[in-house]
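Can you keep this structure in mind? I'll have questions shortly.
Missing here: one protein chain of the complex. Every other protein chain is in place.
Showing chain A:
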Amino acid sequence: MKVTIKEWNAVASWRWDMPEDDVCGICRVQFDGTCPTCKYPGDDCALLNGQCGHSFHMHCLLTWIQQDASKGLCPMCRQKFEWKKSE
């Protein structure tokens, strides 16, 4: 029997390169989910990795950093939060 493929659809899935059930410490949602203000995960709701080793949803961290009270510090370790340039 000869089969001719007339059409095919590729389906791919993605996830952030993060431990599976890690959550953002600010909103407590998994990194693969979105921050509370976004609807779709992915590039629109990216993650920020700090040089101190702590990661957050970018939107969550920015909301915090914009507060004067944050003094620009990482919510986890209270070192100055500076993000790692992506590899």
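By our rule, contacts are C-beta pairs under 8 Å (C-beta built on N, C-alpha and C of every residue); 3 or more make two chains touch, one makes a residue touch a chain; residues count from 1.
The working rule: contacts and distances are computed from a predicted model.
*Asks:* Assign the chain not included in the display its UniProt protein name, restricting the answer to "Geranylgeranyl transferase type-2 subunit alpha", "Thioredoxin-like protein", "UBC core domain-containing protein" or "Large ribosomal subunit protein uL29m".
*Replies:* Missing chain, UniProt protein name: "UBC core domain-containing protein".
*Asks:* Any idea which of A:Arg15, A:Arg28 or A:Lys84 touches the chain not displayed?
*Replies:* A:Arg28
*Asks:* Could you pull out which residues of chain A are in touch with the chain that's been left out?
*Replies:* That gives, for chain A, the contact residues 25-29, 36-37, 60, 63-64, 67, 69, 75-76, 78.
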